[in-house]
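Have a look at the structure below before the remarks.
Apart from one protein chain that is not included, each protein chain of the complex appears where it belongs.
Chain lettering (A and B) follows the sequence in which the chains are written, and residue indices restart at 1 in each chain.
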Amino acid sequence: MKFQQIDQFAAHLRPSTRAAVYDGSKKGHEKRTQVLFDHYPDPDRLRQLAGEIKQHVIENLDTYLPAIEAKLKANGVIVHWAATAEAANEAVLAIMRARNATRMVKAKTMVSEETELAHFLEKNGVECMETDLGEFIVQIDHDHPSHIVKPIIHKNRRDIATSFEKNGLGAYNDDPQTITRRARDFLRKKYLVADVALTGANFLVAESGRLVLVTNEGNSRFCLAATRCHIAMVGIEKILPRDRDLGLLLNLLGRSGTGQQLTVYTEFITGPRAPAQPDGPDEMHVILVDNGRTDVLASDCRDILRCIRCGACLNVCPVYRQASGHAYRSVYPGPVGAVLSPLLMGKDFPEKADLPKASSLCGACNEVCPVDIPIPDLLLRLREKGKREHSAAAAAGTPPMGAWSLLASQPTAWKAALLGGRIINYLPTKMLPIPALRAWEGKRSLPAWRGGEFRHWLKGRARSPGAPPPTSGGQSPRPS
Amino acid sequence: MSNDRETILTRVRDALAPLKERAPLPDWDTELAIMRRLVPAHEPWVLFCERLVAVNGLPLDSAAALAAWLREHQHLHGYCDPALWPRLAAHFGEGFTVETEYDRARVDDYQFGITAAAGAVAETGTLILDDRATTRRLAALTPWVHIAVLSRAAIFADLQQAVAAMGDDPNIIWCTGPSKTADVEGILIEGVHGPGIQIALLLG
Partner (left out) sequence: MNLADRIRPDAGRRVQLMATCLCDAFYDDAARATVEVLEHLGCTVEFPAAQTCCGQPAFNGGDWPASRKVVRHTVETFAGDCPVVVPSGSCAAMMFHGALLEFEREADLPAVAALGRRTWELADFIVHGLGVTTWPGRYDARIAFHRSCHGRGTPSSAAAEQLLGSVAGLTLAPFGEGEQCCGFGGTFSVSFPNISAGMGELKLDHLRAAKPDVLVSGDMSCLMHLGGLAEKDGRPVKTQHLAQVLRDALKNGGLI
């Protein structure tokens, strides 16, 4: 393989898609920055604190997991454990079957994307309706989300209007207001006849057993107002120690994700509805899902488990902006995805070991991360792992480093190469013998090789101390 | 399933065993996460109004003002919490149809829903609803206009106070403005699944 897959995907991306992704992510980043720095004198301190809290949780999951289980049970919640995606999906299906339930409404949850729950349930005769507007559009389009919080960032209104028309949701109309109203009318009928609601969790508080859900549209609220059974699929890393920690994490989540001080709806659920409340579930299940997370925990990249799925690293990432989310071939795109997705592959890591390569290591992701994950360091560790495990996907288009390291550890050879390199000044591009140089020259001109000049100048000065230094000539380009 | 429990816990313990030390839980000062520039710049209701307007919500401070607004916008059919209705009825004149029983078979009949708020947060313009204060979750969600009735004493100055005061109600929801999305080309549209208009009515 000659080229990196993500680079090839980017090269063939529809220009309107690139423009949509660029505009959406740029706006998201600008709003985030403005709101955080407008509201707080030292947002970085908040990010560090939140990172420390979540790092504490993941390094103490052995005590937090049994603790949260006990608390949930005491609150009247039925707790399930699922080591794999299959086990998680089977657990959902078993709950549905026990209630003779055939209709589910579903709020957005990333872990259910990992397990491909909707697809699994449909195969087993359960209607599984996505209710988040973006996820709903992805579902009727048989597409995939391309951003963690803005699933249809890659689509424009014309794309959406076309698929609404195709799916019997009215004649073509690309007015965003009309699109939204049509989805509102269609989905409220679905909520009201559904048997079961499925959600994820943004946080699960060990101290209180509080499960926290945030949305802007109110879809998870509708799920939990209209149905009698609530199932929450929750990754085992979602725990927070104390209720008071929500006061920090919620403030960071809304601002980092969508540039809001708070998402519109923040729901805190400790169990089935109150006795006097007519609406809402009388049965609540929490499925604690591993699905590769313990592999991540065992790795030297466990810091990525701090992630709260805000999408800020996607928005700021210049590579994501060029390539779009689908380039990552994963549920999780962008910088967080480049770390998490290959790790969640387990032993098939090498298949996606090219993802950590898709970064200039600029570090913008770390700067915006609300839990201060050192993403560039983790990308580097995974590059090393990809090389060690001989990943062909990772190796594609990467110059081999063996000869270079030999040269760069032998000063005599290095000095000879500095002089010998001048040959590139006299060869036309096509004859350049090194693929990396050709890749460079495909996009950029190469400056003139001036190997040895600096050392020559230094020597000249040493021979005649006090002599004025040579004048600084401009760099002349190499002839092509 | 119980098998999965043991599998996961064993794997977690194995993964953490090599760690020489575990990251400690930091204590943190809630002051850091308060927008001090705003709080307490004003009396809580005044700040709450300002912040609610900033998220496109509408604060009103009398039953008469509410009735006038509803009439002006031709929202004449709605639901009201039966415990609140006696305090409002006198201001709702002719032309209004207000039901004190909510029928989920007719969700689209209700143009507005009036329910009690459990509290509010001034700093963020947030209304706090919970299972005890809200007669019906659906009544606070399905109508185009939701009116949450609030008392002055139930307004927290900042979010940290609201977090600290979360009790044992099984379902607490913070509503900060109307339901909204920006999924289509980043354009803000209000009233996706929940109310398109969120009103806070101060009574007492």
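One rule holds in what follows: a residue touches a chain if its C-beta (ideal position, glycine included) is under 8 Å from a C-beta of that chain, and two chains touch if they have at least 3 such contacts.
As the structure is a prediction and not an experimental result, all values here were calculated from the model.
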* Asked: Which of the chains on display does the removed chain touch in the whole complex?
  -> A
* Where the complex has a chain not shown, which of A:4, A:89, A:180 or A:266 is the residue touching it? -> A:4
* Among A:94, A:193 or A:408, single out the residue that touches the unshown chain. => A:408
* To do: In the full complex, which bits of chain A touch the chain not displayed? Write them out.
  => 3-4, 6-8, 10-11, 26, 316, 318-319, 322-323, 357-364, 366-367, 377, 380-381, 383-387, 394, 396-399, 401-402, 404-409, 411, 414, 418, 421, 435-436, 439-440, 442-451, 453-455, 457-458, 469-470, 472-473, 475, 477
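Methods note: only the chains that are shown with their structure count from here on.
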* Asked: CA centre of chain A versus CA centre of chain B: separation in Å?
  -> 29
* Structure fact -> The answer for chain A against chain B in the complex is residues 20, 23-24, 27, 39-40, 42, 45-46, 49, 52-53, 55-56, 59-62, 65-66, 75, 80-84, 87, 91, 131-134, 137, 150-152, 156-157, 160, 176-177, 179-181, 183-184, 187-188, 191-192, 208, 210, 216-219, 221-222, 224-226, 236, 241, 243-244, 246-248, 250-251, 258, 260-274, 276-280, 288, 290, 294, 297-298, 302
* Structure fact -> Per the touch rule, the chain B residues reaching chain A in their complex are 1-2, 4-5, 7-9, 11-16, 19, 22-26, 28, 30, 32-33, 35, 37, 55, 104, 107-108, 124, 126, 131-132, 134-138, 141-142, 159-160, 163-164, 166, 168-187, 189, 191-195
